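In this view, the complex is presented without one of its protein chains, the others remaining in place.
Let's look at chain A:
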Amino acid sequence: MFAYIVRRVLQMIPTLFGVMLLVFVLFNVFGGDPSLVLAGKHLTAESLANIRAQLGLDKSQFAQFMIFVKQVLTLDFGTSWSTQQPVSDIIGSRIGPSLLLTGSMLVVDLLIAIPLAATVAYFRRGLTDRIVTICCTIAMSVSALVYIIAGQYWLAYKWGLFPVSGWGNSAFHNLWYYVPLPMLMGLMVSLGPDIRFYRSFFVEELSNDYVRTARAKGLSERVVMLKHVLRNALIPVVTTVMMSLPYLLIGALVLETFFSIPGMGNAVVLAVNNSDFPIIKAITVYIALATMVFNLLADLIYKLIDPRVQLK
């Protein structure tokens, strides 16, 4: 297993280099000139040149790429071009709110989606299955913006069940006061596809021979579902969850914007609007790294769930 991990880690290097090259070309070659935005309304050729020199944009593309490589290797992306705060401070202060929102959303989503998917798969083609499937399809067809606008209007403003938006300084207070409405709105969007997706895994597992054998052996339906079907169906579920974990870091752009949540999503929107490349580059690299690491973790977890899986 150790050799496998080493091999996978080594494979990450060219992948990361590719990501860096892509990000660099996108922003430094095709992206607009950020000094134009940063110079304010009285910009002159001289002030632009001064800003470009301060940002290092007057250096050759190769020199700028080497600086980027150094930043990635040291994980020090310098300071934000617009707020001049250290990028690490910005990311450090923004990751908590994002994880609180997206993390709690993922947990609740899994707690609802997996049992519901297993239940409807068990009763497949029955009335429950049809009702849940139809509800999921309808829920999936509605735009997230519609949920947010309607939720803020009815649940928060009209009925006063939640605050319209906002964020406090205490994680516990945020969790029970500010998170529920955006989480609910997020779940409205994510539950539909997740239930249908997980249902298909359970349906597939339920039609396998080992289920028939287990039943023939006289095992109870509870044991069949929980011990055999659930365990096997969890492999694709783990894949899906592990692949979604890196995106928890980036937050929920729309939810954070509408609910004034000071998370990574909000920081990304602000950085894009301000052409704040150090933040954009840092977040992109972190997400790429997280994706590769979680991908590896997913493979390792397969082995734990199902010892038959061979890591080669």
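Definition applied: a contact is a pair of C-beta atoms (placed from the backbone, for glycine too) under 8 Å apart; a residue touches a chain by one contact, two chains touch by 3 or more; residues count from 1.
Definition applied: contacts and distances are computed from a predicted model.
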Per UniProt, the name of the complex member that is left out, chosen from "Heme-binding protein", "Carbon-monoxide dehydrogenase small subunit", "Transport protein DltB" or "SGNH/GDSL hydrolase family protein": "Heme-binding protein"
Residue, one of A:99, A:112 or A:270, that touches the chain absent here: A:270
Touch with the omitted chain, as defined above, among A:1, A:45, A:127 or A:304: A:45
Which of A:24, A:122 or A:259 contacts the chain that the document leaves out: A:259
Residues from chain A at the interface with the omitted partner, ascending: 32-34, 36-37, 39-45, 47, 50-51, 54, 79-80, 82-86, 90, 93, 149, 152-153, 156-157, 160, 163-167, 169, 257-262, 266-267, 269-270, 273, 275
